[in-house]
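The block underneath contains the structure these notes are about, expressed in structure tokens.
Every protein chain but one is kept in place in this view of the complex.
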């Protein structure tokens, strides 16, 4: 991966825009943004509308909605339900599916690597119904869409590109929509586990905690792909870079420096490589309790998808639908 | 499932032949059998050669090799290695693959249901190499075939027939051979975990611990399919039927009966349904320690496949191949 | 274990009474019983009041309350909550604890053996609070008792008797009550996963799915011990015996027999041993989906205990208590 040491790696369009705005010190043409708040929850919609904006942002043209709530780190059931409701609402607004549509949910990532396991764990909680369609009573037909779901594993586990497996399944099942769930990297540690991003752009090579080599997009599959992601890590190199930047930016430290403005990119790289030798492989910064946090946020993501897909299901009585 | 209460359900050709021979009281035309022994290990080859024999046996025409060792229930490393070697040998003899072949290994069954989890657990231990082919040094080309592997889950988990998923993947990956690993039901409790069956017939509807509705065969996929299975359960109804049969067969109990010969099939069914009400769903008889036993036998199955596929790999130094 | 082949093994006082009543064909002196119903839920209270009754029943003198609901096998949230409420109520009635009491919850059984894992899985869901007592605000003092919990493992895992470990911990922690959760064996397959038993007698040697060699009782620990159990298995030998008994009892089969009344115990044993050779170890009959069923019923058991211990906690807002 060709790390650019001035722009720490992020999979969030929100952060990409923040960093870019700070660097160029003006709004970016072709990038629209709007924000809404609901008590502790902040919803941000970033719309990248031109190829030029796509290039500047380093993110594909399309719509990105971010739902943030710092309280997601704590076992706060009412807040989790509120974020779940917003996710369901934003997802439904983004895809506009007919009732008779079939949806394939894909859980990307490696279930053996906790911070990469969001996708597989969320898929475990998706209410799949495609195999039950014929058994549903007429009055349920309105509320229960045809959903199927799989966590296909990663290249190192299967020997197959995830994109190959998904393309094969799509060619047989012929869904109207693919929803791909993935663990992301953030630039800022306070976004880890507290932010859900929904994008109508699909999944692109190099994104996520695992390193994808092929995209999962409308172009490659022939059906629309919505990506839902949650940051679970910050790259350790981001912490090192942030430290340098903080040192440089704080006016109060000016007395130490002759001039930091010209601290060159290659010098920064030397420092980071000294602190984090490349030989050690990817080092990730995660909360110590990432296992529990991922279990909780997987519930939120799956719950939001279930609600968007099956709006009239009464989950308390779900046994009545399943037996 | 249309249970026949005189022939307890078994997925082993060996047992099907035993039961049939006993009933018809003669050898069955079109069914060839040969046996070999290696200390505690017994190898049996059953060959069903005619459509008539297929019908009588209730098993597809083709070759079935069974490797049995009672000691597999105990943590006996040398015996496990011996069975692994026999499995590798029998598998290699059955498929006769060119060195350049690509093989897709499928782990059938539900990882959340311990006695059905053999396939997924064995797939975890398969050495996948398809993604490494370009990185291998020339001297390794002879010993490392192109292997990929996946555990696709079951209908209730994915909403998709396993056969659909596999067909989709096969259409993209185009392997030369599919190996499908599955947990089986035996008629006799002493075959549980102690027997490995290899068959060149693929996987047929209704077989295995889970109930398949579609086959995974050369007919459906367009490539040869070898099935490898290990019995992990006996159906509870088999225990009940065995009890009736034992009562009837033991000459020493003759004094109790007027005549048991004419205990009708429907009477037998009444008794079994009394003991095991249908409403309770599938009741399985398994060893209490099935979790550990399945972990052990999954190692044996995966080890046998790895050895057959990559005959010259030195597993002690496998890190040298993988980095 | 000295199997008595006329009285199939059960850990439920309810079943022991049923079998005994049937054999002696009259009510048993010293055994009191009362029954209540709440829609699909049946509550039975068996009270063994004399040493003679204890001997006849093969169950310790004391109180046994059974809560049965066939629907517990299905993902029926409202029914699970109803059983949970009954369990909380019966448990609170049985122990009558002061608010300031400390309670130690013990999850018995082997987490690696699914049908024996009820105790460890329920303990995972217990809300432990002993370490938080000093941090609680005054208004919570009334609703949050001091609870601690551990799953100590089994002899084969630790090399220590569970009773030794528990006695050591009790000697340091000095709780006012021990609650021991355990997986049980039933005589009848329809009680598997559908019944919760609460007993004020503690845990006795030989009970449960695992074979205990030492008791966990008020006598051995010096504090009261309440046992909460759910049957997760039927012994395979019980199925075989039931088959013989059914054959014998059904008048409609009388025409086959000269006389079954005198089918001797040793003859029965010969038949069962023929069907289930002792060498195979303990064979258990369980629902195929025991993994999911145990997860669900562990929620019910833990939920009932939590509610009985912390009656005024608002679980929706539990994060407010924990942070």
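Just so it is clear, A, B and C label the chains in written order, and each chain counts residues from 1 on its own.
Operating definition for what follows: a residue touches a chain if its C-beta (ideal position, glycine included) is under 8 Å from a C-beta of that chain, and two chains touch if they have at least 3 such contacts.
These numbers come from a predicted model, not from an experiment.
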Cross-chain touch to the chain not pictured, restricted to C:169, C:203, C:241 or C:300, is C:169
Of the listed residues B:75, B:99 or B:213, which contacts the missing chain in the full complex?
B:75
Which residue numbers on chain C touch the omitted chain?
128-132, 146-150, 152-153, 155-161, 164-165, 167-173
Since one chain has been left out of the picture, which residues of chain A touch it in the full complex?
73, 112-116, 189-190, 192, 209, 233, 236, 239-240, 242-244, 246-247, 250, 252-253, 255-260, 262-263, 267, 270-272, 274-277, 279-292
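Methods note: only the chains that are shown with their structure count from here on.
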Could you state the distance in Å from the CA-based centre of chain A to that of chain B?
40
Measure off the straight-line distance from the CA centroid of chain B to the CA centroid of chain C, and report it in whole Å.
36
Distance between the CA centroids of chain A and chain C (whole Å) is 44
Multi-chain contacts in chain B, i.e. residues touching at least two other chains, fall at none
